[in-house]
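The chains shown are only part of the set, and none of them has been moved.
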Amino acid sequence: MATVRLWTDAEADADPRVKAVFDDIRAVRRADFINNFWRALANQPTVLERTWADLKQVMAADGALDPLTKELIYIAVSTANGCSYCIHSHTAVARSKGMTDAQYGELLAVIGMANHTNALVTGMQVAVDREFQV
Amino acid sequence: MATVRLWTDAEADADPRVKAVFDDIRAVRRADFINNFWRALANQPTVLERTWADLKQVMAADGALDPLTKELIYIAVSTANGCSYCIHSHTAVARSKGMTDAQYGELLAVIGMANHTNALVTGMQVAVDREFQV
Amino acid sequence: MATVRLWTDAEADADPRVKAVFDDIRAVRRADFINNFWRALANQPTVLERTWADLKQVMAADGALDPLTKELIYIAVSTANGCSYCIHSHTAVARSKGMTDAQYGELLAVIGMANHTNALVTGMQVAVDREFQV
Amino acid sequence: MATVRLWTDAEADADPRVKAVFDDIRAVRRADFINNFWRALANQPTVLERTWADLKQVMAADGALDPLTKELIYIAVSTANGCSYCIHSHTAVARSKGMTDAQYGELLAVIGMANHTNALVTGMQVAVDREFQV
């Protein structure tokens, strides 16, 4: 279904640039599993390297936002963009990071309301209040 | 600029349904300020009542997600939807709820990366890994 | 603010292709007013001609959907796309075609709910029921 | 494929809150069929209750817009948002409410043109005419 070939481990091992990224993904995540996104990006090593380096930095555990909150934000954006793969993968990761059913229910509720009020505001073209401007 | 008239306090006071909602907004928020969104919705009392009732329930403080996290999610959705009003209002509210510059920087970083990888995944039409399926 | 120059009537009159389109717009709409969209498109006569010919055909009065219903659909799409100009222009046209405040209120309500449930469905990645498939 | 489990009738019957909503859906629609959207939302009873209450109110038959027009608007929004499930379900419902092939053809035509001119206007960043402002 993808527009590109998904690289197998054998193929990745044979390409030093791809192997280095896959090795680092496994080390950072402490897991052997490499998901399809990276196997697809392997066709473009430069994009693969940059995307992983960026994602590793952005999603790093020791920031001002905790890892679960970052996943919730990722789900919200992916839902607004209708990215099926991203919704599935980040929902799975959020659960693995401890997201409860109650938290997931509230996440869905906030996503629903945000899209709802976004549409009402846009439909009425409401001007920004002076109080909200920096 | 809006497609509808923004109701003044005097006009709202003269309409029992609108007055009831404005009074409740002030009570819940413990502030006199009513932002333009509600003044625009006042033209449609039924929509006003339902939207406020829903938003009050969804954004209530005592849920499984803390109020600031909900605001971050709201900003993420509003950014994906390009809703200028919503971005301004929820960024202002997030700051009033304690969002630090470091948190805001990470929020922007996650939003940027999520839109970035959403686009890469969608462009390559990557199939969902079996591991991510419930 | 536009990325292109808006053509004046004098400029349009001096270009046969643009003049022909502007004349037809005035004839079809029975009004002298030419809105900025067409004055911007005048920079690209081929696009201008095709867009007007298409729009005239699609929005023609004697179809299976009445003109006001078409405007409501146009507003709904423009709101989902966040096109401020299109929201303003089609809301104004809808009103000129008889849209009442009650109809506008319900339009906004449906737009809000559609964006709301779209987001919930997408967030949960619900599979299409067999009953809904042709 | 969904990120949540779809509730069976037996499971729904065992949960008073979910049962009450499912019963009301069946009563309002005068049909036994409960589509997957509600079976997915059943995981979050609070969201289920609010969403059904809102949808029932917004899509109620006796408003200023007729039920078919509301479905056409729903399809337009769902298409702009790329919500496959919503497109399928609301197209099926529109047909059950009497949408003819000719009406569907015009709906698609308006949706196509709206997205087309939305993009042209946005690409050229055309400023709103004074005549379109309230």
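Just so it is clear, A, B, C and D label the chains in written order, and each chain counts residues from 1 on its own.
The rule is simple: a residue touches a chain if its C-beta (ideal position, glycine included) is under 8 Å from a C-beta of that chain, and two chains touch if they have at least 3 such contacts.
If you're wondering where the values come from, they're calculated on a predicted model, not measured in any experiment.
Peer 1: Count every copy of the one sequence in the whole complex, not only the 4 placed here.
Peer 2: Here the complete homo-oligomer in the file comprises 6 chains.
In the analysis below, only the chains that are shown with their structure count from here on.
Peer 1: Given the two chain pairs C-D and A-C, which is bridged by the higher number of C-beta pairs in contact?
Peer 2: More contacting C-beta pairs are found at C-D.
Peer 1: Count the residue numbers both chain A and chain D use at their shared interface, divide by all numbers used there, and answer same if that is over half, different if under half.
Peer 2: different
Peer 1: With centres defined as the mean C-alpha position, give me the chain A-chain D separation in Å.
Peer 2: Roughly 27 Å separates the two chain centres.
Peer 1: Approximately how many whole Å separate the CA-defined centres of chain C and chain D?
Peer 2: One centre to the other, that is 21 Å.
Peer 1: Where in chain B do residues touch two or more other chains at once?
Peer 2: 1-4, 46-47, 50-51, 54, 77, 81, 83, 128, 133
Peer 1: For chain D, which residues are in contact with chain C within the complex?
Peer 2: Spelled out, the residues of chain D in touch with chain C are 1-4, 6, 33, 35-37, 40-41, 47, 51, 54-55, 58-59, 63-65, 69-70, 72-74, 76-81, 83-86, 88-89, 91-92, 100, 102-103, 105-107, 109-129, 131-133.
Peer 1: Along chain C, where are the residues that touch chain A in the complex?
Peer 2: So the residues of chain C touching chain A come out as 75, 79-80, 82, 84, 87-88, 107-108, 111-120, 122-125.
Peer 1: Which residues, counting only chain B, touch chain C once they are in their complex?
Peer 2: Where chain B meets chain C, its residues are 3, 43-44, 46-47, 50-51, 77, 81-83.
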